[in-house]
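Omission of a single protein chain aside, the complex is shown with its protein chains in their original locations.
Here the chain labels run A and B in written order, and each chain numbers its own residues starting at 1.
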Amino acid sequence: MCADGGSLVSLGLVPAGPVSFLDGVPLVDHHCHSVVAGDLDRPAFEALLTEGTGPAPGLSAFDSRLGFSVRRWCSPVLGLPPHAPAADYVARRAELGAEAVSRAMLRAAGSGALLVDHGFDAGGLLDLDALSAVAGAPVGEVVRLEAVAEEVADAGVDAGGFGTAVADEVARRTDAARRPLPVACKTVLAYRAGLDVDPHRPEPAEVAAAASAWLPRRARDREPLRDPVLLRHGLWAGLDTGLPLQLHSGFGDPDEDLHRADPALLVGLARLVEPLGVPLMLLHTYPYHRQAAWMAQVFSCVHADVSLAVPYVGSRAPEVIAEVLELAPFGKVLYASDAYGLPELHLLAALRFRAALGGLLEHACSTDEISPADAERVATMIARDNALRVYPRMPA
Amino acid sequence: MCADGGSLVSLGLVPAGPVSFLDGVPLVDHHCHSVVAGDLDRPAFEALLTEGTGPAPGLSAFDSRLGFSVRRWCSPVLGLPPHAPAADYVARRAELGAEAVSRAMLRAAGSGALLVDHGFDAGGLLDLDALSAVAGAPVGEVVRLEAVAEEVADAGVDAGGFGTAVADEVARRTDAARRPLPVACKTVLAYRAGLDVDPHRPEPAEVAAAASAWLPRRARDREPLRDPVLLRHGLWAGLDTGLPLQLHSGFGDPDEDLHRADPALLVGLARLVEPLGVPLMLLHTYPYHRQAAWMAQVFSCVHADVSLAVPYVGSRAPEVIAEVLELAPFGKVLYASDAYGLPELHLLAALRFRAALGGLLEHACSTDEISPADAERVATMIARDNALRVYPRMPA
Partner (left out) sequence: MCADGGSLVSLGLVPAGPVSFLDGVPLVDHHCHSVVAGDLDRPAFEALLTEGTGPAPGLSAFDSRLGFSVRRWCSPVLGLPPHAPAADYVARRAELGAEAVSRAMLRAAGSGALLVDHGFDAGGLLDLDALSAVAGAPVGEVVRLEAVAEEVADAGVDAGGFGTAVADEVARRTDAARRPLPVACKTVLAYRAGLDVDPHRPEPAEVAAAASAWLPRRARDREPLRDPVLLRHGLWAGLDTGLPLQLHSGFGDPDEDLHRADPALLVGLARLVEPLGVPLMLLHTYPYHRQAAWMAQVFSCVHADVSLAVPYVGSRAPEVIAEVLELAPFGKVLYASDAYGLPELHLLAALRFRAALGGLLEHACSTDEISPADAERVATMIARDNALRVYPRMPA
């Protein structure tokens, strides 16, 4: 763990008051991705400012809460005035170069550790060692189970051996001796089949039968893994490692049926996992974050974040964070950015999170709902300490 | 287009500050209905103040956010003091007569153009020319697909010819030479079968088979069109016109299963329509407006409003509008009133919308989240310019 948490205030990026409880606390970003290695022209930059495939024809992705946040809060990091025009921003970015921009943004974010899912469209991204060097923070790896299963398929395996091969490869990828340090598994079941599948571990014969149907299609068409039986097999292989299991839920890109990504659909899985003691980490969760908060209250094993929403909703972050904290115990909510590609997203997530949670706690103190000592403790729990407690491994 | 946008402030109906960004901007009301032509006694007036069939026994529909808004904000338009008792309000309305009341309310609303669905229970309503004259604004027509299909059935057609007859009639009703100008199609699939139907265009043989089952029941019992195959056929006939397709979603009257009107259920249709470039307009959307906002972010073709909710939720409009703008790009949100029957609804929608969006933008300026120039541009986009861009035809 290393710390750079005071930088937002010292840069004058946020007013000192509202973030005082979080000032100097290095965040653990328990779920994010790496950043683009090369320079980005305007269309490429805008394509990373939306969960869609890009802005609609005739529109700019800068015309959104996220885009306005970039112009307001990231411009000063690049030496531009607040609210710099989009063209100026992209030009200045190119002038400084991707590495300098990433370094400035990631260090201003002040994360003490990054837990990174590097299994999604990682072609043009910095590798994890490079990301760690640029961010000035240690990096752990989140093993994406569907990517492992597809790699096992692509390496060549027969249907009867597929189940064991996946389990073995998941175990190998999560070995404590590997570097970057594997810290968690992750499933994108929500994208691939929806969270409303039977949550039970499938029988080996079911796995073999499903593999015999999918493997030839994979070999022929590179068909992604969408079979529910094989997805469940991978998920349980992840649970067998004992590491926390991260689950995509809530909003994301247009591949998903949003209503089938409601984390409340995981209630059956939570009942099965509860006696095992393996932490389930509900990622993103918005706009179903109140449902996720209920899950975090009633199941010991369930934890939640509102990661991706925080940078996207901009100045509405206090409301979203307040909503998840209505029912979620303070020991069950974690910080994450879910930033992908743009280091601006890492910075905006951290900046909004610090200001929002800090502001909520300041307000609670000012109305005497909470004592300052408790406020400080809650801030630190959510920003860092819950992650340190839940994740048995943390990169150093 | 004609403008009357400054009238609310000049009437002293709203404080000058919060609406300054929208002051003088004529709204495009991209989805509304006409107003009742005749005078209304108190039960008839109250029946139009709720989406139910009327207030519960022993209760008054005035005892709601909407009812209080009428007494507060519409009373002064009729020369009564704010918060006039309901009985005084209804009496004053009768004294002035329906036409004078409608003229005063609609002109105070300050809409520059009205896009009107006149296919629902339009018996006692002003026709569109009369509405235009009273409102002092040009009117375009939104063609209600289910009404067209039912009229085709009632005119007499055999099952084998039904599909073609519907498509032909939709094409005829949307001809650019017609007046009032057809500007869009609309489906109430949400009411009739739910949005969770297969979104694909049905085959002609399927349409004929479904028609052969429904047409006799229609002839005998005037059974409304609820068959999913025929509804989908109508929807695709609408898409074939290339005009924007409006889709009812979110709350409405008790005919619908609300949970089957969640706009997220349209994700499959959006994927099919995305390559076609036909705009999908998600109407109302509340309480699923955050889901609609995600659809608007990730699909180029999807746009959203929170129309009907705005007059109903009263002083909560800023919160609802802020919620839809969490994820929806600023180029994808439109103004609408969805007002039906009472011109008070047209006025309250406009008044609340101006005050709410104007207030949100003022606040964003005062906290330096957005520059005044950007705030003005965003206000104008949502109030008018997005509609002018999305709708290829606009009445003049």
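The rule is simple: contacts are C-beta pairs under 8 Å (C-beta built on N, C-alpha and C of every residue); 3 or more make two chains touch, one makes a residue touch a chain.
Since this is a predicted model, take the numbers as computed values, not measurements.
Here one chain is not drawn; of B:Phe21, B:Tyr89, B:Phe162 or B:Tyr286, the residue touching it is B:Tyr286.
Touching the chain that is not shown, out of A:Arg42, A:Arg92, A:Arg226 or A:Arg290: A:Arg290 (per the contact rule at the top). The chain that is not drawn here is touched, among residues B:Asp41, B:Asp63 or B:Glu95, by B:Asp63. Here one chain is not drawn; of A:Thr53, A:Ser212 or A:Ser371, the residue touching it is A:Ser371. Against the chain not displayed here, chain A makes contact via residues 262, 264-265, 267-268, 270-271, 290-291, 294-295, 297-301, 322-323, 325-332, 364, 367-371, 374, 378, 381, 389.
Within the entire complex, the positions of chain B that touch the omitted partner chain are 50-61, 63-65, 68-69, 72, 82-83, 251, 253-254, 256-259, 286-287, 309, 312-316, 319-320.
Assume only the chains that are shown with their structure count from here on.
One inter-chain figure worth recording: chain A and chain B are separated by 37 Å, centre to centre, where each centre is the mean of the chain's CA atoms.
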